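Mind looking over this structure? Questions follow.
Left out: one protein chain. Kept in place: all the others.
Moving on to chain A:
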Amino acid sequence: MMARALRNGVTFLRFNARRSTRLFSTHTRPEIENGIRIAEFPGAKAPYVTELNVLNEKTYDPIPIYRVLDKNGNVLISSEEPNIDKDTLLNMYKTMIQLYQMDKILYESQRQGRISFYMTNYGEEGIHVGSAAALSPEDLVFAQYRETGVLLYRGMTVTELVNQCYGNHEDSGKGRHMPVHYGSKQHNIVTISSPLATQMPQAVGAAYAYKRQPANERCVICYFGEGAASEGDAFAALNFAATLECPVILFCRNNGYAISTPSSEQYRGDGIASRGPALGLQTIRVDGTDALAVYNAVRRARELALQNKPVLIEAMAYRVGHHSTSDDSTAYRPAEEINKWTTEESPINKLRLYLERKGIWDAESDKAFAKEARNSVVRSMQEAERKQKPHWKEMFEDVYYDMPPSLQKQMKQMEEHLKKYNEKYPMNQFQPE
């Protein structure tokens, strides 16, 4: 699948064709192979040639995109159909629907001023459930922010997520982070951080820590966008993953845009995947609108990662929604461009058609579940809105492990102030002691 065939007609390494054995197969005199001298530089073991060749992005065929389903939900080659039990398949599909409904309602709630910010996941649902289903719940997740389906699949509830967006006292993040910056220690999900790509070297570091444990059975998956891949941290992560040989899957969601910047302006060359072989990583490019293909890719990647062979996956998709509630994407892309990705290349449609064909889902159950999913979000939201905010003292907690005297003093000042002017503040909105 990963063969990067040299283009026909390219003369570089032409001598390859003259030989039946591979260039680096066993041989007695390493520096001479079939009359070709192999250089012994510490930085590269490569053949000497006498013809000057310049390589460019056209020298190689593009890395192909692995898929299992066609757009009608048919399995293209039966041997590639993953062996997933019925309950898991239904759970995958329901998670997609749940996510879709949650996105619709929370996006609206931001428009109505109920929360300050939101980001939708439209078009990338297949990436979330396909990858999450292929992992062990013990594997550690570093997310960027547009991977909410992974969290739902892991078992975070709609209520937990909605509570985070509302920053109420039941938010396990104590109402401190802006909306969609979820995290759950219990579910092995590292709290999302705003500055792009910082999660990438951190994920490799975490994987390194796992590797040091005897009989390690956990890997780390790190999601990032094709835009974030331009950060210096991204290169550092790829290079360290390879050189430290860490049990990590670096998972790029290439959805074509970074806010308004199209991928054509973000990078040149063959996408993010082409950086993998260049840096010595196992590399897979997969159709991110095909949940089953993503599932197979991540399953294989996980096997490799656990042998300390780090993997780069590039999942191709399309960001169907606006970047966030602060963005209006009609300013930089035509509405027609989006259509294809909400119809024939919709990850949700593809998996639904597959399930229907298998006879484990139908239009009626689809309608009923969509309603149920919607209701659970509406219910969670109504409850979240009524819940109090965390106690104001939480503002001073966890800055340090032990609260230093200077913070104790600030807290005491605030306490006295609030005691004195109690009636001037919306104290009933905050948790009592």
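In this section, contacts are C-beta pairs under 8 Å (C-beta built on N, C-alpha and C of every residue); 3 or more make two chains touch, one makes a residue touch a chain; residues count from 1.
Basically, contacts and distances are computed from a predicted model.
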{"item": "Hidden subunit of the complex - UniProt protein name among \"Rab GDP dissociation inhibitor\", \"Cyclin-like protein\", \"[RNA-polymerase]-subunit kinase\" or \"Pyruvate dehydrogenase E1 component subunit beta\"", "value": "\"Pyruvate dehydrogenase E1 component subunit beta\""}
{"item": "Per the touch definition above, residue among A:195, A:334 or A:359 touching the missing chain", "value": "A:195"}
{"item": "Touch criterion as defined above, residue of A:101, A:184 or A:266 at the omitted chain", "value": "A:266"}
{"item": "Touching the absent chain when the full complex is considered, from A:96, A:134 or A:228", "value": "A:228"}
{"item": "Contacts of chain A with the absent chain, listed as residue ranges", "value": "116-117, 167, 175-178, 181, 193-196, 227-228, 230-233, 258-261, 265-267, 331-332, 389-390, 392, 394-396, 399, 406-407, 410, 413-414, 417, 421, 424-426, 429"}
